[in-house]
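Before anything else, here's the structure in question.
One protein chain omitted, others in place.
When the chains are written out, they are named A, B and C in that same order, and each has its own residue count from 1.
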Amino acid sequence: MSEFSVHRKDMDEISVLNLDGYLDAHTAPSFEESLKQLVDEGRFKIIVNCDKLAYISSAGLGVFMGYIEDVRANNGDIKMSNMSEKVFKIFDLLGFPSLYEIVDEEGEAVDKFSNINS
Amino acid sequence: MSEFSVHRKDMDEISVLNLDGYLDAHTAPSFEESLKQLVDEGRFKIIVNCDKLAYISSAGLGVFMGYIEDVRANNGDIKMSNMSEKVFKIFDLLGFPSLYEIVDEEGEAVDKFSNINS
Amino acid sequence: MATKTKKFLLVTPSESDFLDIIRDFVGKIARSAGFSDDYVSKIQLSVDEACTNVIRHAYLGMKQKDIEIRVELNAKKLVVSVVDRGRGFKPESKHVDDMEAYLSEYRKGGLGLHLIKLLMDEVQFSIHPNKMNIITLVKYLDDKQTLGTKRNRKSILEKPHARKR
Partner (left out) sequence: MATKTKKFLLVTPSESDFLDIIRDFVGKIARSAGFSDDYVSKIQLSVDEACTNVIRHAYLGMKQKDIEIRVELNAKKLVVSVVDRGRGFKPESKHVDDMEAYLSEYRKGGLGLHLIKLLMDEVQFSIHPNKMNIITLVKYLDDKQTLGTKRNRKSILEKPHARKR
């Protein structure tokens, strides 16, 4: 079975989801559950830290697609950070960088959310 | 393919073979080659350091069996050290500790060879 | 590695639990063939996508069915066929022409076959509903794919990474 876990960290208005392991059709529901939880709580400023994300398939990409519209309609965003070269290549291949903000470090994503607030 | 390598270190009369990885039917010939080389050079005081040995099958055990008689007939020995719990269990299951000296640390094996010399 | 073709077969239940077994199986064979890590990853992802489709679509989620992964390896290429005996589909109708339009629709799925076509050198379909449906993925062992050169982080779609808001 694919190893995968999500760890959540709340900082004021912003929530960070740390993804760890293999995000495929088997583990996508667990990531989806975490995103849904945030949306249900009305927390729309979301950073997905991919530092420990070893792998992503289209089932994982679909989770991002499934929430972005709703989140943005609520004045929020899903930004991604700390992506490995390998994982970035897949996002890039599908043109996701034109739709999602992907930054090198989590801190940059925090700053971008803060700038919007100020 | 199974990953495996042998690194040799000579110290006076004693030679140490450091095994690294998976010792199975595919990689046993490489270990056998290293042992044969020592015997060909007349180096019979042999320590096999198993610190990085992750796995052993009977094909690997057979290599030890194939040289021990010859080595001992030449006043030498094959001693083993730094075995993980997992690898030791296999040696133990087959009763190898009654035939081979298996010590915790490489240094102990060196001492045992030196005591014989003095 | 000899020039003769080497054949492998893996059959697992059609459940997502076993995608990691499938990725490992294909990955180990691709690595033994000399593909660079980068290409091993591409092959693994493509096979994952094809198998995920079998799990999700071929048998409408029924778990007591099989996924069959056939691998043939020779000095020139690696060929992976993913076989199901489910309801089949029309591959030509599933084409994603315009990724930009796709993304703007915020669709959740439909990227698997597109990814496979981007990642593999050749993709063939042989569809016989409820008899045998085969998607065949081919990757050639040329120098480029075995050298393991590091690509730039430049978008192949040539767009800026950060979206303007």
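Just so it is clear, contacts are C-beta pairs under 8 Å (C-beta built on N, C-alpha and C of every residue); 3 or more make two chains touch, one makes a residue touch a chain.
Note that the structure is predicted; figures quoted are calculated from it, not measured.
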item: Residue among B:Ser58, B:Asn74 or B:Ser114 that touches the chain left out of view; value: B:Ser58
item: For chain C, the residues touching the chain missing from this view; value: 2, 4, 6-13, 17-18, 20-21, 24-25, 28-29, 32, 63-64, 66
item: Absent-chain interface as seen on chain B, which is shown; value: 1-3, 22, 24-26, 55, 57-59, 61-62, 65-66, 68-69, 77, 85-86, 88-90, 92-103, 116
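Rule of thumb we're sticking to: only the chains that are shown with their structure count from here on.
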item: Taking each chain's C-alpha mean as its centre, the one farthest from chain C; value: B
item: Inter-chain centre distance, chain B versus chain C - centres from mean C-alpha coordinates, in Å; value: 44
item: Chain A and chain C, separation of their C-alpha mean positions in angstrom; value: 24
item: Gap in Å, rounded to a whole number, between the CA centres of chain B and chain A; value: 50
item: Sites on chain A at which at least two other chains make contact; value: none
item: Overlap residues in chain C, where contacts from two or more other chains coincide; value: none
